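Missing here is one protein chain; the remaining ones are kept as they sit in the complex.
Chain IDs A, B, C, D and E follow the sequence of writing; residue 1 opens each chain.
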Amino acid sequence: MIFPIFFTFSLLLSSSLASVKDFCIANYKSPEGPAGYSCKKPAKVTVDDFVYSGLGIPGNTTNIFKSAVTPAFAAQFPGVNGLGISFARLDLAVGGVMPLHTHPRGSEILLVAQGTIIAGFISSANNTVYRKTLKKGDIMAIPQGLLHFQVNGDKTPALAFVSFSSPSPGLQILDLALFQNDLPTELIAQTTVLDAAQIKKLKGVLGGTN
Amino acid sequence: MIFPIFFTFSLLLSSSLASVKDFCIANYKSPEGPAGYSCKKPAKVTVDDFVYSGLGIPGNTTNIFKSAVTPAFAAQFPGVNGLGISFARLDLAVGGVMPLHTHPRGSEILLVAQGTIIAGFISSANNTVYRKTLKKGDIMAIPQGLLHFQVNGDKTPALAFVSFSSPSPGLQILDLALFQNDLPTELIAQTTVLDAAQIKKLKGVLGGTN
Amino acid sequence: MIFPIFFTFSLLLSSSLASVKDFCIANYKSPEGPAGYSCKKPAKVTVDDFVYSGLGIPGNTTNIFKSAVTPAFAAQFPGVNGLGISFARLDLAVGGVMPLHTHPRGSEILLVAQGTIIAGFISSANNTVYRKTLKKGDIMAIPQGLLHFQVNGDKTPALAFVSFSSPSPGLQILDLALFQNDLPTELIAQTTVLDAAQIKKLKGVLGGTN
Amino acid sequence: MIFPIFFTFSLLLSSSLASVKDFCIANYKSPEGPAGYSCKKPAKVTVDDFVYSGLGIPGNTTNIFKSAVTPAFAAQFPGVNGLGISFARLDLAVGGVMPLHTHPRGSEILLVAQGTIIAGFISSANNTVYRKTLKKGDIMAIPQGLLHFQVNGDKTPALAFVSFSSPSPGLQILDLALFQNDLPTELIAQTTVLDAAQIKKLKGVLGGTN
Amino acid sequence: MIFPIFFTFSLLLSSSLASVKDFCIANYKSPEGPAGYSCKKPAKVTVDDFVYSGLGIPGNTTNIFKSAVTPAFAAQFPGVNGLGISFARLDLAVGGVMPLHTHPRGSEILLVAQGTIIAGFISSANNTVYRKTLKKGDIMAIPQGLLHFQVNGDKTPALAFVSFSSPSPGLQILDLALFQNDLPTELIAQTTVLDAAQIKKLKGVLGGTN
Partner (left out) sequence: MIFPIFFTFSLLLSSSLASVKDFCIANYKSPEGPAGYSCKKPAKVTVDDFVYSGLGIPGNTTNIFKSAVTPAFAAQFPGVNGLGISFARLDLAVGGVMPLHTHPRGSEILLVAQGTIIAGFISSANNTVYRKTLKKGDIMAIPQGLLHFQVNGDKTPALAFVSFSSPSPGLQILDLALFQNDLPTELIAQTTVLDAAQIKKLKGVLGGTN
C-alpha cells in the first residue's frame, strides 16, 4: 500500500535532478575566481566540510604582542566559501594586545568569551575614537575597513571570538604592513611623518628591510 | 564612397576586442564557483542557449500530491546562469497541492495561468499567514526563504508559472526534508514535537529510514 | 495541562520582539532611497499588498505598435519593493510589435502564454543578434541592459508574461527615447547618423519637439 | 613652530566636510527601507550604539524546548544596521532543543561555547542531512535558508553563540510557523500530509487556532 | 635581542597562511564565471598587473564619428577583475561624436580632461533629456543602462576619461547594434519605425547585411 504512494511521489519533481547550490565547499586545487574558490563536487561533501575545530585550540601568545589570531576564513575553513560569513579566535594573554588593524572586506562582531577587553575603532569621518571596556558576554560591532584594536587591560587572560560579514574579510595589521616588508624607510617617513629612526627601529624588530 | 566610411568606422573602438560579458551560459563540465557555473565560450553560444522549452510540457501529477514542479533553474536552463533570475512551472491537478516549502536563496512571483489557486506564506516575524485565492492573471509575491504553499481548491486543473530572483533559488520541500532521509525518528520528534508514530508513518509513505 | 506548556513556551525567544524584515511593502508617501521605497508599517500590511490583479486585464493594443505593456514594478505593485523581482504583461495584437528597448537595471525572462512571438536581443560584444520564434510555453532569457524586441508574426494575438531580476528594472523604449522629447534634431542626427528628414518625421509621429 | 604646520594641515582635505558613512546606527523612529533602518544622526552616536550586552545574560530555558534564543539582530542591536552581520545567543538546558528552523536571509556560523551540541542541517538538493556532535570550541557553518536544529544530548547545559551574514537574517521556527497561528487544520494537513489529530494536538500545545 | 622578538612575533597569526583574496588578477586562459575571470596565482602577480598604460595613447579618430573609445575593462586590464570598477578614454576630434550608447552593467562618471564636451543622457522614466556643455575639470554622472552621448561642439579636440561601477560594464553602441549585423531590414523597420530606405542606407555605411 505504502510503496506505490512513495513510487509516484517521486514524480513531484518533473526534472530528474533539481540540484541547487546550497553550498560551495572550497576546492583549493581548482582555479579561484572573484567570488571565491571553486566548489568541491557535492557527492564528495561530508559534514566535516562544514565543521572547523581549529578555534578550540588556544593560540600561542608567546610573542611581542602577547596575542594570537586564529582565522577560520575561506582559506582555512572550506565550508564558509561563498556563504558571506567567517570566524576567528583571538587570544590575549595578560597585557596582550591585538595591534591596530583593518579587515578590508568585512564588518566584524567581537564577542568577549573570557576576561575583559578594551576594544575600539576609529571612524574615518572625523577620526573619532569609539572605545569601551567590554566584559564577558558583550559584543561590539566594528564597521568594515576601519582601524581597530583590542587590548587586555586586566589581570587574567582574555579570549574573544570574532565574526565577519565575508568569507574572506582579510586582515591588514598596521605594524606589519609598515615594517615587515621592503618599503624603503624614506618612503615610509614621507607617507607617515614618522621619524626615520623610529621606522628603522621597528623594521629591526619586525623584520623589514630597506 | 560608402566603403571608405565603413572602413574607418571600425576604428572607433581603439581596442581590437571590446569584449564584455553580456552573459555566462552555464558550462556544466567546468568547475562551479560561488557565483554559479563557469561560462561556455562565447563563440559556441547560440540562441538556443537562451531558450528553454521544458516548461511548455505539463508535469506528471500522478502522485500523492497531485502536483508537479518543473524547474528552469541554472542547473536545467544554462541561459540564466549569472543573470539573477529563473523560472518554473507548477501543475496542480484537481485537488492538487504544492506542499509547504521554501526557496532558500530567492524571492518568488507566482502567476496563475489557468484555474484558481489558494496560495499563502507564513511570515517569520510573528507567524502571520498571508493567504488568498488567486484567479487567472493574478500574481503574488512571496518573500525570500519563507514557508509557503499552493493548493488547487477548484474543480478544474490549475497551472502556474513562477519566477525567482536568483538563477539557483533552491527548493526545500518540508515533507521531503523531514521524512525522505535518514534523520532518526527520535531526533525529528525532539526537534518538531511531532509524535513518533506520526513520523514513522510519514517516513513509510515518503521513503525515509531510521 | 496544555496551558502551562504553551505559557512557558513563549519564553523560547528571550527578546520580546524578534521582529525581522521579511518584506518591505512600498509606502509611496515616505521618502524613497537608493534601495527602494520606505516600508509600510508591518501592522498595516495585508495579503492584498502581496497580490496584484492588474496583469489579468488585457492591455489596449489600439496604437501604432499594436501592443501594450502592463508593468507590475515596485512603482505599481508595492509588494515587490526590496524583493529583487518584478513582473509585466505584454499584449501583441496580430502584427503587434514591442519595439526595441532595454531594461537598464534587470535581466528578463519572457514566457509565451499565447500565440507565437519572434523575440531577439543584440549582444554588446559584437552586435550579434540572438533571435528565435517562440511558441506557447517557451521561455527566453534576455541579459540585463541589452536591446531587445518582440514581434507577433502570426495570425492570432499573442500574450506574454515577463519577469525581471529587479523590483525596478526600468524600461527605455528606443523610439520614445529618441523621438518623444526635446532632443534637437541636429543632435540626434549627429549621435545616430540618421537623416534629419527621418528624425523629423518620427518626431512628428511620436510627439517630439525641436 | 608646530602650530602653523597643524593649521595648514587641515587644508589637506579641500572639502570642509569629507563625511562618509562608516556606519548607520538604526533610528527606530524613522521610516525603514529595503536596506534597513534609517540612520541616527552621526553627532548623536556614541560607543554604546556599537556595544550590546544582552547576550551576556542566560536566556530563560523554562519552556517546552528547554532552550532560549536571544537575538542581537538590527531590531535589537542598532549598531549592526547596514553592516551585513548580526549575532545571537543560544541556551540549551540539559535535554534542551532548538527546534527545526530557518533563517530566510542569512547564513550562520554556530560556535559551541559550553557543553556539547548535536547540530545538523538538511540540504535542499536531495534532503541529505549533515549532522555532527560539536564540542566546545567547534564551529559549524549552516548555509542560508536551510532547515537546521541544535540539540543538547549531554548531561550539562550547553551554550552557543551564533553569527549571521545579515543584520536581519530572520528566524522562522517550523513548529510556530505551522501551529501557532490561524492556518486551518485542513490546510496544514493538505500541505504537510500530517494527520489532522496530530495537527490539532500541536495547535493546542502551541496556541494555534482554527 | 631583536631577533627573538621578531621570531616570536611571527606567531601572532596562529595559522601559517592567513591568505586572503585582496585581488583577483584576470587569468584569461582559465574558465570565466559569472563574477569574472579566474584569478592568476598570487605568487605570479606583479605591480604591472595593476597598472595599465593604454589610456595614455590617443585613440585614432580618423573615422566617421571622428572619435575613439579606448576601454580598460577587465577584458583589457586584468587588474580590475573582481574590483567593481573600470576605466576608459574617449577622444573626440573637432566635430567628433560618441554616438548614442549604453553600458548595460554599470553607471559612469565622465571627466573632461581637455576641451569642452556636450554630454547628455535620456531617462527612462519619461524620456527626459539631461544635457549640458561640460568644461575641463567637470564631471558628470550617467546612471546605469541609460542611452547617452558625447559631442565635441568646440573648435579644439576634446579628451575625456570615463569610469564605471563595474569591471565589465559593457558598451552597446546604438548604430552598430542596429546596422552592423544581420538583423533583417524589415525587422528593424518594424521594431524602430524607421523607414526601410534609411535602414538600408545605414546598413551600407556600417556594414550590416540582410
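The definition used in the following text is that contacts are C-beta pairs under 8 Å (C-beta built on N, C-alpha and C of every residue); 3 or more make two chains touch, one makes a residue touch a chain.
Fair warning: this is a prediction, and the values are worked out from it, not measured in the lab.
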item: Neighbouring displayed chains - absent chain, whole complex; value: A, C, D, E
item: Option from E:Gly96, E:Pro143 or E:Gly208 whose C-beta touches the chain left out; value: E:Pro143
item: Identified contact with the non-displayed chain, of C:Asn27, C:Ser168 or C:Thr192; value: C:Ser168
item: Residue numbers in subunit D that touch the chain omitted from display; value: 2, 5-6, 8-15, 17-22, 24, 27, 30-31, 33-39, 81-82
item: Absent-chain interface as seen on subunit A, which is shown; value: 64, 97-100, 102-105, 118, 120, 122, 124, 127-129, 131, 143-147, 149, 151, 170-172, 174-178, 180-183, 187, 190-195, 198, 201-202, 205
item: Residues belonging to subunit E that touch the chain removed from view; value: 18-20, 22-23, 42, 46-48, 50-53, 55-57, 72, 77, 79-80, 83-87, 106-109, 111, 113, 120-121, 123-125, 130-132, 134-144, 146, 161, 163-166
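Note that in this section only the chains that are shown with their structure count from here on.
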item: Same or different residue numbers at the subunit C/subunit E copy interface, by half rule; value: same
item: When subunit A is superposed on subunit E by its C-alpha atoms, the rotation angle in degrees, nearest 5; value: 120
item: Of B-E and A-D, whichever chain pair has more C-beta contact pairs; value: A-D
item: Most distant chain from subunit E, judged by the mean position of its C-alpha atoms; value: D
item: Geometric centre distance via CA averages, subunit C-subunit B, whole Å; value: 20
item: Where subunit B and subunit D are represented by their mean Cα positions, the distance between them in whole Å; value: 26
item: Subunit E: positions in contact with at least two other chains; value: 31, 33-36, 64, 104-105, 170-171, 205
item: Which chain pairs touch, all of them; value: A-B, A-D, A-E, B-C, B-D, B-E, C-D, C-E
